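Some chains omitted; the rest stay in position.
Chain nomenclature is as follows: A, B, C and D, assigned in order of appearance, with residue numbering initiated at 1 for each chain independently.
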Amino acid sequence: MIPTIRQSPLFRWTYRAYVLAFFIYLALPLAVVCVFAFNDSLFPSLPWQGFTWDWFIGTERPRLGVFNERPIIRSIWTSAFVAVWVAVLSVAVGTTNAFLFVRHQFRFKNGLYVLMLLPLVIPGIILGISILVASNTLANTLEDATGMWFDSLRPGLPLVILGQFSFIATFATLVISARLEKFDRSLEEAALNLGATPLGAVWAITIPFLFPAIAGATVVAILMSFENFNTTLMLVGSDAPLTITMFDRLKEGSTPVLNAVSLLLMVASAALGLVSLLLQGRKD
Amino acid sequence: MAEAVNDLDCRDISKNFAAFKAVRDVSFSVPPGTFFSILGPSGCGKTTLLRMIAGFLEPTSGDLLIKGRSMLDVPPNKRPVSMVFQHLALFPMMNVAANIGFGLRRRGVAKAEISKRVEAVLERVGLPGAGPRGVDELSGGQKQRVAIARCMVLEPDVLLLDEPLGALDLKLREHMKIELKQLQWEFNTTFVYITHDQSEALVMSDQIAVMNHGVFEQVGTARDLYYNPETAFVAGFVGESNRFAGKVEEANGTALKVRTPGGFALSGTAAAGSLGVGDAVEVFVRPEAVRLSHAADGVAGQPNVSSGVVDSVLFNGANSRVLIRDAATGGEIDVALPQTGEFHSLKRDDTVHVGWDAGQTLCFAAAEQGR
Amino acid sequence: MNASGKRLTLILLMAPLFIWLVALIVIPHIEILYVSLREKVGVREYEFGLANYMVFFNEPLYWNTFMRTAVMSILATALTLLIGFPVSYYIAKLTRGRSKTILFLLCLIPFWVSELVRTYGWMILLRESGLVSGFLQYIGLASEPIEFLYNDAAIMVGLVYTSMLFMVVPLVTTLDSLDDSMIEAAYDLGGGGVSVWREIVIPHAMPGIVSGCIIVFMLSLGNYLTPILLGGKDSLWFTGLIYSQFITRFNWELGAAFGMLLLVLSSTIVWAGLKLSGQTLTRTMGR
Amino acid sequence: DTLRLLTWGGYAPENLIEKFEAETGHTVEVTLSNNEEMIAKLRATDGGGFDLAQPSQDRIAGAQAEFGIYKPIDLSKVDAALFIPSMLEATKGNTTYDGEVYGVPHVWGTSGLVVNTAAAPGVKDYVDLCSDDVAGKVSYRLKRPTLIGFAFSMGLDPFAAYNDEAAYKDILSKVEEKLISCKPNVKTYWTGGDEITNLLRSGEVVAAMAWDTGGWKLNAENADITFVAPTSGALGWIDTFALPKRGRADQAAYDWINFVMKPENAALVTESAGNFTASKGGDADVNAELKARYQKSFPQEAIDNIKWYPPVPAGLEALEGAVLDRVNAAN
């Protein structure tokens, strides 16, 4: 039960074995993806044909490595572009929301809070189709009225960014609110008392205090944006982010290039995760 | 001439939260260099009052002057007062020097000047060289001193302190009481100090205001409050007391005879206002005012006498007490255990006699209480 | 701060929230509701009506898929809870300090890559020429390749795997906040394993359980990749139907109706779950 | 300019793009898709987002009637001399809507059977995929060509019923029944060209309904596997060039069309996609092996038996979609 209450050794060892099995279950698919990135074969499956770097640096079809696959490289940049925008928007709105919900009392606050939570329980596909349909209607209306073209309201990166932002902003709000909640208001008052202006106090004291949460929310937003599929699929235009490109490839049958991309993604995410941990560890 | 200007004047200051009156028409003045405490139970409005002085709350009515200048339209960051917060509110993202320098930076003081002044004030609070340390590396007492230094470096006219010792543990609190008084003496700044702990207020203050339900019940020195309380509330709140309820049976000037519902007859003194026969009164007697004796004639001369058995001996070194169950009424009397060896062997169920003076038996009109 | 300044601050802070919620959540949902009520009567001709919903109710296929999706999602949620709870408990209560942090992070690492990659990993493992089949042949338990992919069990494996983080994190958080002394007190008063679980641990963990279950349920219900990639030839998923209405049938009207129905279904089940467990959305999700 | 191309796998090989970019200074961005997704995408973007699309000739007029996602082709900008005239005319005819032409032909080919003749010698027609000999080792797509193919091999004529909804429904319901009863035989319904190639190559599947080109590709690796024209007739398709309504780089699009239809470039496409093009003389440079395979799969009577898709009337797909969904869901 807890370490201070003795349990039979059999129970303890069974429990540990279970936990171990669980972590193997967690690790297995990823390990397999990584390992087969180096299989010297056209297929990411047994038998093992020997080690190769071809799937990273190969220059000839069919063994064209990731680094030489223009569409994949392009979609990585697309994903990064989307992720940065989504992170910036989500964190900005998340921060203002946090101040609003933690610091202010107003009518319908509770209702607005529930509304703010809703994107968590709306399936991604529905967010996707609803934004698609709504922007389509808006674009048609505007175009009929003005005779101009409103391309950014048609599927494409702006809509992808808005679609992902529509639910990632909720996560950012929760993460930043949680920290702001812990903020001791008297720190701000102390700053006022020591001669700071109200905005100056927020800037000098509150924002630095929120920094770990802001960094954390940024990382979460970037990771979620990179991996989002359901909402993005509905809103994507001619520029496809990485997951969409990979999905299109996967439908065509997989090659170890996909494993290689995945491995790179894992390394990047792990690095990002570590950075955010360090940032958070430093000031908590 | 300068002597005549008070550091702080509150004039009929009030604060309402919707219908609730947190502070009502409080007036007081604090002359320069005074250690002024506001003592009162939780929720009586102390913090509200302090926050009005600091500028975080706007008074509903009344005026507030610092060095004779009205502060009503001055925002908190422009008032010549500094505040030490209950949990100190040291900025965790800055080191000690940056914390102390914060206010100076806001005033645009030059960098070199700031570090000079910071070091000087650190020296004065007994923490020379602590500037580069992190706030979390300090002990409770050191944090306290940094919080005070952070205010004092700005040379405020008035330093406000909101229960700054509340978060410290017992031993450290005892120690800091003395140290705080010492620091005030050294800086010679006016302190306005809030607490609900009477021993803090008694030990440190030049003047104490006892606050209850938003009003000041009495303002005076520690001795005034302890020996000459003006209201039943002050008598009960400041120091320990035996408390009896009763009715006046005889009145002769301030000399009264009071009978409790249990039938116990007391000789007492009207402490405030005049009391007449039939008035309901509350009577207060300090445990240390009660004399204890093994034999009845040991207390024979006293105007109030009683005998009973020991209910329990609460040994606590120099502050030991005996609870005595009165034989006649069954009421309990709390008596300070004299430090003479005579009562060392006193134990439960021993019979003892007690007696006390009429002058130490303070009577207040009972109605005054219910507000 | 004076009253008008306060009001201005409030308005400034409220603006982004309003723009976000109204433009990206409220209006789009009204819009699909509207589109779902458009009945197609001819080329570029529409009328207002419930025909799209009638299609759903008259076609057993859609109705069955709807139910199947709901049931499998609930099953996946239950499985995730059953598998995840002991592990969360282990991390929260049986490890300390560093090892706790490390185990917790290990739980997160799989989720640093996209769902697509995770699912892809399972495809490599489970396919006929995959590792599991190969391993079974190697140890002699199977004489020829076995297909583990393309069936409901594979979907279940994928759903549970993909959702695990969202169960473990809230569970670890709530269990962590259960003071050891509660459990000790229960033992001290004569409690044993089962009663302590039933009366102390589970009730305490309830907010975490509910929030984990809601998220896992929603993720399963709204999943698209896992059923598509791991599922068999007859494993339809309701989101799959919505996608195909939008993407391969370009029938937005029916797709929008399906979307509304999915929204109603998910809201109903979440609402029922909250009611049954006596929790509120604000408490469980708002943390 | 940047040419955003919405096309099929293999139609815009890297070497062709490089050559085009070097020659014209345009850059090319390729998005891979299929008929349904092309229409869906362009519907969602209202004909924006791409500058050139390549739907099959039978899928243009209906989509244009419904959604208005294309703009007419300015035939004056297309070098007609590069096309095989009969194909150009046929395509123009089938893609005319409201008097305007919306498509010119690019690649043509058929779908039929790809069979591992050693493992499944008995498979000659679509319905043979349902025989017990190949149980669990066949694959086809859940798309409209499958419905059409099975209908023909069941002795029905779906094309004749295109404009008779009742008759068409009747055909569909028979096909539906067949496909449901055939379902246990199916390993998986494939969705992408490379996917079915891999399945056949690994031996997990021994017979499939698929594009001719996949069969020929595999034949090069494994002589047992090849494309077989079904006895009821292969289904003939022509993929086209069509201009999305709001394409921004029309000039680049025309440049691309005129570029890839040049015989030497068309040969590159054939090499990469495996199918022949509508380029006049485009098969001249194609390697002999491919031609040989083509000829082996298509003796003259098989060519005569090819069923070319007529344009799909608007609305038909809704009926088919429901059938496909039911097959997919059936147990």
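Everything that follows uses one rule, which is that a residue touches a chain if its C-beta (ideal position, glycine included) is under 8 Å from a C-beta of that chain, and two chains touch if they have at least 3 such contacts.
On a predicted model such as this, the values are computed, not experimentally measured, just so you know.
**Q** Tally the chains of the entire complex by the labels shown and give it as a formula.
**A** So the complete complex, counted chain by chain, is A x1, B x2, C x1, D x1.
Rule of thumb we're sticking to: only the chains that are shown with their structure count from here on.
**Q** Measure off the straight-line distance from the CA centroid of chain A to the CA centroid of chain B, and report it in whole Å.
**A** Here the centre of chain B sits 56 Å away from the centre of chain A.
**Q** Express in whole angstrom the distance between the two chain centres, defined as the mean CA positions of chain C and chain D.
**A** One centre to the other, that is 38 Å.
**Q** Just curious, how far off is chain D from chain B if you go by their C-alpha centres, in Å?
**A** Each chain reduced to its C-alpha mean, chain B and chain D end up 92 Å apart.
**Q** For chain A, write out the residues touching at least two other chains, lowest number first.
**A** 43, 132, 198, in rising order.
**Q** Going through chain D residue by residue, note those that touch at least 2 other chains and give them in order.
**A** Touching at least two other chains: 44, 202.
**Q** Which stretch or stretches of chain C touch chain D in the complex?
**A** Those residues of chain C that touch chain D are 43-44, 59, 61-62, 64-65, 128-129, 147, 150, 232-234, 236, 241, 244, 246-252.
**Q** Touching residues of chain D toward chain A in the complex: what are they?
**A** That would be residues 4, 6, 9, 14, 29-32, 41, 44-46, 48-50, 191-199, 202, 246 of chain D.
**Q** Report the residues of chain A in contact with chain B in the complex, numbered from low to high.
**A** So the residues of chain A touching chain B come out as 184, 186-187, 189-198, 200, 204-205, 208-209, 283.
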